[in-house]
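Once you've had a glance at the structure underneath, I'll fire off some questions.
Here the complex is missing one protein chain, while the rest keep their positions.
Labels run A and B following the written order; every chain starts at residue 1.
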Amino acid sequence: MKSTKFSELTQEQIDRKWWEIGDFFRRNSLWMLMYCTGCCAIELPPAMTSAYDMERLGMGPMATPRQADVLLVTGYLSLKTLRRLIYTYEQMSEPKYIVGFGSCTINGGIYHDSHAVINQLDRYIPVDVYVAGCMPNTESVMNGFVDLMTLIKNKQANGWIKYKENNDWYKQNQKEALGEVKIKDEFHE
Amino acid sequence: MNSMNNVTTIKELVTKKITVLKEEVIDQYQVSFEVKKDDVHHLLSVLKQAGWRQLSYLSAVDWIEDNEFELVYIVFNWEKPVHIQIRCRIDRNAPTMDTILPIYPGAKYYEREAHEFFGIAFPGNDSHEKQLILENWDDIPPLRKDFDPKAYSDARFPKREYSNDHVEMNGQKESKQAKREERRTHILDLIKGGKK
Partner (left out) sequence: MMINILIGFGVALFGFVLQTSLGGINRKIIGRLQKRYGPKWYQEFLDIFKLLSKRAISHGWLFDFGVIMALGGIIATATFMPVTNSIVAFPNYDNFFIFVYLIAVGMLGMAMSASGSGNPYASIGVMRALTTMLAYEVPFMIVILTIIKLTGTSSITGIAEFQQLAGNNWFMIALPLGFIVSFMALMGMLGKKPFETYIAPAEIASGPMVEYGGKQLGMLFIMHEITVFIEVSLFVHLFLGGAENILIFLLKYAAVYTLVNLISNVYGRFKIDQVVKFFYKWPLLLAIVQAVIAVYLGWVI
């Protein structure tokens, strides 16, 4: 009873093993939620259809935040869309990942001096992979997805853990940019 | 030929009713009339009866040197292919314009948008002060020419920091920098001081 091989493992090690098995499934079946805010979204149709065929990596579009694993932020985020993006991100079920597309999510891009567009996405929500370019071509989009899979394999895609641990910092940044994060607009009363 | 006829008939129709300050034929599909502020409602109702049933857009232009706002009403006819722009100038210091809701009910959201981005008040439109696009805005309306979006963006949204090798500012003008600094401190004060 005492000296079976399985019971020598601590609970932590067993959890780790399960997590690794789960990571295998998670990286081979990434379901995307496409938040098509800007022009980088036009790179997704060629990535999904017969030219590059995302489905061979196990990726596919999903209808709602609850079902999805990856949130694709394709392009600039105005304050109004950032607010909705935060709502969406917080609704997704864990583990969840974010891929930011284009220079707008990295440093504001050509909208760096606009009164309505934020400059760094990773101050407000944690981004796992950035795909650079204005706009990125489809090869680099696909490369970004493969990178995300490698990160999941190496346990480095832990943006959702960071968001939990540093929640105060993220909330503070969100508050600085948006004022109140949760507001009621007239269309959802 | 036919559409040029359209333009001349429109000119006759408009000039018969009211005094036109300035008119401009942009091409055979677009005409622009500048009228006095008080004539706009009369002219719009005349045009609506003549077939220009749809308000395509209500826009505003900020002429900061003249200290005036220019409102542009674009109306569209489904039978004759001519857009008509009705322009009128209003005072910039206390911009008010009576609503055109009784004539074109679709103007509700355009008026709200104009109020949000230029601060023009539309008495008669009950909801013109409700927020539409900008949520919790805490500064002067952003499409006015004296609003500096760069300073606002610098103060509000932190920039990603790069080493200077990769950043090249073209022609740093001292005066503009000083102005931006001034606005930045002003905005920071606003943020600290709470909502207005």
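As a working rule, contacts are C-beta pairs under 8 Å (C-beta built on N, C-alpha and C of every residue); 3 or more make two chains touch, one makes a residue touch a chain.
Keep in mind the model is a prediction, meaning the values are calculated, not measured.
Peer 1: What are the shown chains that the omitted chain is in contact with?
Peer 2: A
Peer 1: For the full complex, which residue in A:Q13, A:Q67 or A:N137 touches the chain that was left out?
Peer 2: A:Q67
Peer 1: Looking at A:L44, A:M92, A:V117 or A:M142, which residue reaches the missing chain?
Peer 2: That would be A:M92, which touches the missing chain.
Peer 1: Where the complex has a chain not shown, which of A:E55, A:E139, A:E165 or A:E180 is the residue touching it?
Peer 2: Counting the whole complex, the residue in contact with the absent chain is A:E55.
Peer 1: What residue numbers in subunit A mark contact with the hidden partner chain?
Peer 2: 21-22, 25-26, 28-29, 31, 49-50, 53, 55-56, 58, 61-67, 69, 92-95
The working rule: only the chains that are shown with their structure count from here on.
Peer 1: In whole angstrom, how far does the Cα centroid of subunit A sit from the Cα centroid of subunit B?
Peer 2: 38
Peer 1: Where on subunit A does subunit B make contact in their complex?
Peer 2: Touching subunit B: residues 79-80, 83, 106-108, 112-120, 123, 176-180, 183, 185-186 of subunit A.
Peer 1: Sort out for me which residues of subunit B touch subunit A in the complex.
Peer 2: On the subunit B side, the touching residues are 130, 133-136, 138, 142, 147, 149-150, 152-154, 156-160, 191, 195.
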